[in-house]
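Down below is the structure, laid out as structure tokens.
All protein chains but one are shown at their positions in the complex.
Let's turn to chain A:
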């Protein structure tokens, strides 16, 4: 649909598993220890080529947050979410940052996409 506009990231980057659109840079990686229902997730400062869904209040293990799901702008796959605001003070550091699910992205240098983690303990869901 339409002529999709994408930006390219310099060097090694994390990409959408399905269409290989650039999503984030390793330099923007803040934490690798996030989790979602489907497995591991990474927290990034910045993410490109994504479009946002509607904002909603979601109760996560770390408290109530306002988040919006994010989608790859090329293929439309849900690749993670963005923290809009946090209700708890000690969670404020997450505001404005993006979480990309490990199962939905590939690391450019790896030869394969990672295997899905299907651990059932969910921390930040």
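Simple rule for what comes next: contacts are C-beta pairs under 8 Å (C-beta built on N, C-alpha and C of every residue); 3 or more make two chains touch, one makes a residue touch a chain; residues count from 1.
Methods note: contacts and distances are computed from a predicted model.
Hidden chain, UniProt protein name from the list "WD repeat-containing protein 26 homolog", "Beta-amylase", "Nucleolar protein 7" or "3-methyl-2-oxobutanoate dehydrogenase (2-methylpropanoyl-transferring)": "WD repeat-containing protein 26 homolog".
Contact residues of chain A toward the unshown chain are 1-5, 7-8, 10, 48, 51-52, 73.
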